[in-house]
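Dumping the structure here so I can ask a few things about it.
A single protein chain has been omitted from the complex, and every remaining protein chain is retained in its original position.
Labels for the chains are A, B, C and D, by order of writing; each one numbers its residues from 1.
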Amino acid sequence: MKCVGVADTTFARVDMAKYVIEELERGLPGYKIVRHTVPGIKDLPGAAKRLLDMGCEAVITLGWVGPKDVDKLSYLAASVGLIMLQVLTGRIIIDVTVHEDEAEREEELAYIAEDRARKHARNLVKMLREGLQALTPWAGMGLRQGGPDAGPIRA
Amino acid sequence: MKCVGVADTTFARVDMAKYVIEELERGLPGYKIVRHTVPGIKDLPGAAKRLLDMGCEAVITLGWVGPKDVDKLSYLAASVGLIMLQVLTGRIIIDVTVHEDEAEREEELAYIAEDRARKHARNLVKMLREGLQALTPWAGMGLRQGGPDAGPIRA
Amino acid sequence: MKCVGVADTTFARVDMAKYVIEELERGLPGYKIVRHTVPGIKDLPGAAKRLLDMGCEAVITLGWVGPKDVDKLSYLAASVGLIMLQVLTGRIIIDVTVHEDEAEREEELAYIAEDRARKHARNLVKMLREGLQALTPWAGMGLRQGGPDAGPIRA
Amino acid sequence: MKCVGVADTTFARVDMAKYVIEELERGLPGYKIVRHTVPGIKDLPGAAKRLLDMGCEAVITLGWVGPKDVDKLSYLAASVGLIMLQVLTGRIIIDVTVHEDEAEREEELAYIAEDRARKHARNLVKMLREGLQALTPWAGMGLRQGGPDAGPIRA
Partner (left out) sequence: MKCVGVADTTFARVDMAKYVIEELERGLPGYKIVRHTVPGIKDLPGAAKRLLDMGCEAVITLGWVGPKDVDKLSYLAASVGLIMLQVLTGRIIIDVTVHEDEAEREEELAYIAEDRARKHARNLVKMLREGLQALTPWAGMGLRQGGPDAGPIRA
């Protein structure tokens, strides 16, 4: 049975996996969904590797980054790790990250987290169902996850 | 049949692939062009890897980077990934990146994006047709993509 | 016999391994605990690699980072290394890091170090005993190590 | 026939390869010199990989970095790539980089570029002719390329 992985953290302040799993179950009925929870963002590349090694075709990671300078360095290290894993395996790893300083009010952060998680889960569904050109109709369209689209520039 | 890959994003606000494909079709008539669209810049190294694994001889990636500090970290992580892929494979991966804060007016950004995409596509055409020294006549000439050339310094 | 590794440093100003080993012995009675001490944070990825090569199933690393800008770069390099090791092996490497500038008073730093070390050791115990979903009941709950939990955002 | 590679860019504003090739021809008469020109600094690690794959024993890369913050990130990514290639292969890759903001006047930049390129080419010649200790007589002597030596500190 085909499998897709969901890696999330206990550091996050929103249960983004709930939204992601809802979207994946709706969009990928033939797939088994395997969830793996780790402490924080720097543990996500290892979690994704374990999910790929279990046979998952793709993984979606759900990171939450604190507001301090040093948190941004952790974000950078985690991002390099997730990209390195893709470079080594060629598998699709969709990286959803919310930065705690993206919004001032908690409700807004919760909105960003849900919107970004759902939209990226739908991106992953499309890519797994339709292949390399699944997102091509929206190429250059200024799509955003976690808020309204920026839209294309009309030259 | 020989193949060249074009990886672009839905985050970008200009459809740079349109210009790139136009240049590649004109310059590499014997090649199949395979396009692969992903959400954002951090997905480009994985996309390039998939295109190489499909048999593409080279890839051109079309990234668009937001204006915030954290966007610059994503740019750095993506750049490390694209370079790592080249170091591991030796394949040519031409990286076209537009930073949203390169210009203030949208028309200017659109101009930069088209100019940079076309010029780099022509660089790739030359490199694939003529090999290691294809660009040597312009070595040290201060060429720029996305604006006028800086030109060589006359010592 | 199963084995878990503990890598720590002489640079650190708190003997965090003491707390970690206490927690591991309590939580993983069937495991041998192998400790490996190195000079500083940049030596931790190599130490973790040696512990994995000796047969350890997982490693917990205990880093201490100075307050200067250049110390933060060392933190970044060490983090990339620990993540790279996870990406290459899929093994669990729990990274406990204390930054000397997290608190002004020494007693507070000591408290942070013990709390973070113990909580992460318990995370590792749970992950080794219960597997991929061991921490899932706390996913998105805003857990923190080294201080009180931030808690989940109520949307 | 033994071979040494020279990788340069069209972004650079000085034809540093001219000076490098002059030095290499003088110092390594038994070697074939293979030049490979790429668009910019981020393409140099891939170029160096291709030159090594062609059989070159060592490579000298000639990078030129713009003055903006984002250019410095590109410099970092390129540096990581060149170092990664050395870590994977053990081959000597001498990295000559000029930063456009090292000097205010163009003539000074041209001087830095020539001086740095020639001196590093001579370093490479020495290393290839005399091996691991070729530069040991100058160890700790505060040599600089692109300007006067800093000299050793007299303790």
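Going forward, a residue touches a chain if its C-beta (ideal position, glycine included) is under 8 Å from a C-beta of that chain, and two chains touch if they have at least 3 such contacts.
Here the structure is a predicted model, which means the values were calculated and not measured.
Enquirer: Give the residue, chosen from D:T10, D:T37 or D:S79, that touches the chain omitted from the document.
Expert: Only one listed residue reaches the unshown chain, and that is D:S79.
Enquirer: Taking the full complex into account, find the residue in C:L28, C:V96 or C:L109 that is in contact with the omitted chain.
Expert: Answering carefully, the residue with contact to the hidden chain is C:L109.
Enquirer: Of C:A12, C:I60, C:I94 or C:I153, which sits in contact with the chain we cannot see?
Expert: Final answer for the missing-chain contact: C:A12.
Enquirer: Using the touch definition up top, pick the residue from C:L24, C:V38 or C:I153 that touches the left-out chain.
Expert: C:V38
Enquirer: Can you name the residues of subunit D that touch the chain not displayed here?
Expert: 72, 75-76, 79-80, 82-84, 86-87, 89-95, 99, 120, 123, 127, 132-136, 138-145, 150-155
Enquirer: In the full complex, which residues of subunit C touch the absent chain?
Expert: Contacting residues on subunit C, toward the hidden partner: 8-18, 34-39, 42-43, 45-46, 49-51, 53, 69-70, 73-74, 76-78, 80-81, 84-85, 88, 106-107, 109-111, 113-114.
By definition in this document, only the chains that are shown with their structure count from here on.
Enquirer: Which chains, if any, touch subunit A and subunit B both?
Expert: Chains in contact with subunit A as well as subunit B: not a single one.
Enquirer: Between subunit B and subunit C, how many degrees of rotation does a Cα superposition need? Round to steps of 5.
Expert: Best-fit rotation on C-alpha atoms: 145 degrees.
Enquirer: Interface check for copies subunit B and subunit D. Shared numbers divided by all numbers used: above half gives same, below half gives different; which is it?
Expert: Both copies touch with mostly different residues.
Enquirer: I'd like the Å distance between the centres of subunit A and subunit D, where a centre is the mean of that chain's Cα atoms.
Expert: Distance between chain centres: 40 Å.
Enquirer: Check each residue of subunit C and list the ones that touch at least two other chains.
Expert: none
Enquirer: Taking chains as nodes and touches as edges, what kind of graph is this: line, ring, star, complete or other?
Expert: Topology of the interface graph: linear, an open chain of contacts.
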